[in-house]
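What follows is part of the complex, with its chains left where they were.
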Amino acid sequence: MSESGRRLMQGNEAVVEASLVAGCRFFAGYPITPSTEIAELLASRLPQVGGRFIQMEDEIASMGAAIGASLAGTKAMTATSGPGFSLKQENLGFAALTEVPVVVVDVQRMGPSTGMPTAPSQGDIMQARWGTHGDHPIVALCPASVGETYAATIRAFNISEALRVPVVLLLDEVIGHMREGVAMADAQNVEIIDRKGPSVSPSEFLPYADDGTMVPEMAAFGEGYRHHVTGLFHDETGFPDMSAAVAKSLMQRIMGKLDAHRHVYEWTEARDTEEAEVLLVTFGSPAQAARSAINRAQREGMKVGEFRLITLWPFPEKALREAATGARAVIVPEMNLGQLRLEVERVMGCATPVYGINRTDGDIFKPDEIYQGIVEVYSG
Amino acid sequence: MSSSEVRAEDPVVVDRHLCKACGICIAFCPKSVLGADGDGIAIVERPDECIRCRMCEFRCPDFAIVVRSEEDE
Amino acid sequence: MNTHLRKYFRQEHLPHIWCPGCGNGIVTAAILRALDRLGWEKDRTVFVSGIGCSSRAPGYLDFNTLHTTHGRALVFATGVKVAHPNLNVVVITGDGDASAIGGNHLIHAARRNIDITTICFNNSIYGMTGGQYSPLSPTDSVASTAPFGNTDRSFDLCRLVEAAGASYVARGTTYHVTPLTKLIERGFEKRGFSFVEAITACPVYFGRRNKMRTPVEMLEWQKDAAVPITRAQKMDPEELAGKFVIGTFVDIDMPEYTESYERLLREHASDRGGG
Amino acid sequence: MQKQLRLAGTGGQGQVLAGIILADAAVAYDAKYATQSQSYGPESRGGASRAEVVISDEPVDYPKVIEADLLLCMSQEAYDKYGADTADDGIILIDSTLVQVNPNSDSRIVARPITRVAREELGRAIVANVVALGVIIELTKAVSPEAARKAVSARVPPGTEEANLQALERGRRLARENPDSAQSECGASGVT
């Protein structure tokens, strides 16, 4: 299809193609702008690879079906945008507690509510972390270009399978609909991680036992390892147990597995941070305008660095702290009212002032706007 | 007289500002009263044939047609 | 626009956003004619809708209008009606809005038999989001999420609402616009839950993909495929394949929800209230 | 080299497809870098439509058009809205069948009867977008004709390849022809 080895595709299309490379063979969805192309493309792509596509009656159902498919041993994904992401929250929490691998794509549009369906936003950053009730483990990735979306999608599946944790892939309308040339992964050369199966016989199998990695082995329904899965607190047998001791150890393990395996999901990029007097903390599509602004500022002699997060949650606290060492100010450009900035402020403490450049009018950042912000902070 | 003007005596009036040229009124007028201009906008071509059945008005998706009742005139 | 319907529109918001030949305008006008015949007051009438092309209709209508979240029009409408039983409450919804994400609210409103009239604009497709199949899209029809033809079976939504307990259930088409208007009018008059399914055209997403290239072809199809209920009763299933039945399916009187609750209120209101 | 192209008009005219073809030509066949984006009306229904393409020899650092090197206007609104955001040495390509602009008012204006040529000479108004594409590549050299031909073949609906390649060539020729009077082409505003 392409002579250059790169293929022009939309961000949503990159999700689709990468998910297939990652081994996704089940998608349940419900259309919503601006994520719909993911469902539309998978409706024809999945059958071609022997996978299964189902359009469910709503987003709650899509989330549940994806979890069910995953429990049956199939890598599964669902995709949506703000309103649908709100609806998926209850079942997303179920996946977190029962440790079912699943990838949830949220192509962010301007909210709250129906908001501006065709306008980009990064308004669901905090929701991705806190949208379901109760403390829970979750990983969220937020790529900044179409090419990176392709890579992040594969990584999302890998993280989800490796750690048995739901992974939220946060795009936004800009990335979802933008087309760029993407170097397609060669399926043979990409690292693909599959969940770890039982290492013992069915009679010895404990579906929620810690084998030392904090990530239990997982058996698929139908494989002979009959077991019980419940959204109630449960002990290592999988059966409900409401005792304080069990609750405590379950919470410790499902949260602790993320702490223990940062390398699996932590993904950041530092550029010129060593010398930087002003550090931009960027993520998602605004990173492109920021990059352009930083280049200009650097050309003009300013010592500006960039710390870009692809993994937003768990927040790469330590990496940020390191990158920001020496900076006298931090700037966080976001297409929201400053959600990630809250976390950056927390991590920075009072040592380094944190400024936001924010937009919630449905428009995207122009490089100039961020450049102006840099100049102000740099000279101010 | 250009076709876009409303003739006072027409039984049927098309609001050119609202008409989106879908062709429905034209296709289903039982008396072939209506036609289209170059942009597909409905025009009253044979007003005298009109039986004021109002189907064109009822089926216009753009509230662009009024069939005058005889009393109106 | 008909002069005595004009007062019901928010003129300044026209022309509407719907595509050329979209049937939504035909149903909307039918609703207004029905309401006009009954002399409903604008101030005492509330239109509630969900999300979809069809659900944009209330924005053009000079009433109390409420454009809610996808699939949820009926629950907001229930809140309005229960809090204020004297208002006329009308729900405008699409086939996706009503039968996919909103299916549960539809059957529960019917079960309660709450006095709300629901008009479902059934264009057999999710129009607003660009043509994915809906629970009312025919099996084998083509849609953006059914590129190889729809493997799902579709609801007979009137049958479902009837089974859920509605007092009034009917189906019409934009081709058969005069009977459609009468069905809506009867739905408005009914005390209890009324449901009118209006078969309407999305020429852009349903028509083009399914061999009906123009709005006119879509109306032709409505004309040809619709079988009046009286005739349908005499036909066997094979003859009815690929057709749909129009007319009134249910028109009965049953206890209405807010009336039952008002009775409870009269019986149990007490001075213990104080509050 | 970087080229910022903006193709604007009304929904249904195929600006987005034209933009995709341009970007595809650059990425897949000219081995350049490109980004393509578009804007929609509310919830994708009706109204204005706009596609943007940035083509560059190096990775594109900002994916949207800031100042267009070329603006294609296939509606009056498009001209009114984006005319100003065109580079001083840029080109404002007007489809004179649809847009009424005095070509003398702005030295950047190039007017061509794109839609009329598509409708009358090629018999299908629907290929106007590819005619425009031909004009654009001829005026800007943003992509090579060879790459454009390959991208057209790959991206247009199956069965319409020939007609579209013909439209592309006709567009390239049209770019070199003398403009006819822009004024005489334009009808009323028409479609909403």
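As written, the chain order gives the labels A, B, C and D, with residue 1 at the start of each chain.
Note that contacts are C-beta pairs under 8 Å (C-beta built on N, C-alpha and C of every residue); 3 or more make two chains touch, one makes a residue touch a chain.
Keep in mind that what you see is a predicted model, and the values were worked out from it rather than measured.
Undergrad: Taking into account all copies, not just the one displayed per type, what is the chain stoichiometry of the complex in this file?
TA: A x2, B x2, C x2, D x2
Rule of thumb we're sticking to: only the chains that are shown with their structure count from here on.
Undergrad: Suppose each chain is reduced to the average of its Cα coordinates; what separation in Å results between subunit A and subunit D?
TA: Whole-Å distance between the two chain centres: 36.
Undergrad: Between subunit C and subunit D, tell me the centre distance in angstrom, where each centre is the average of that chain's C-alpha atoms.
TA: That pair's centroid distance is 42 Å.
Undergrad: Specify, in ascending order, the residues of subunit D that touch 2 or more different other chains.
TA: In subunit D, the residues touching two or more other chains are 41-44, 191-192.
Undergrad: Where in subunit A do residues touch two or more of the other chains?
TA: Subunit A, residues with two or more chain partners: 33.
Undergrad: Under the definition above, what is the set of subunit B residues touching subunit C in their complex?
TA: 15, 17-18, 20-24, 27-28, 55, 57-66
Undergrad: Sort out for me which residues of subunit D touch subunit A in the complex.
TA: 20, 23-24, 26-31, 33-44, 60-64, 66, 150, 154
Undergrad: Would you tell me which residues of subunit C are touching subunit A in their complex?
TA: By the definition above, subunit C touches subunit A via 51, 69-71, 100-101, 103, 126, 128-130, 132-133, 135, 144-148, 152.
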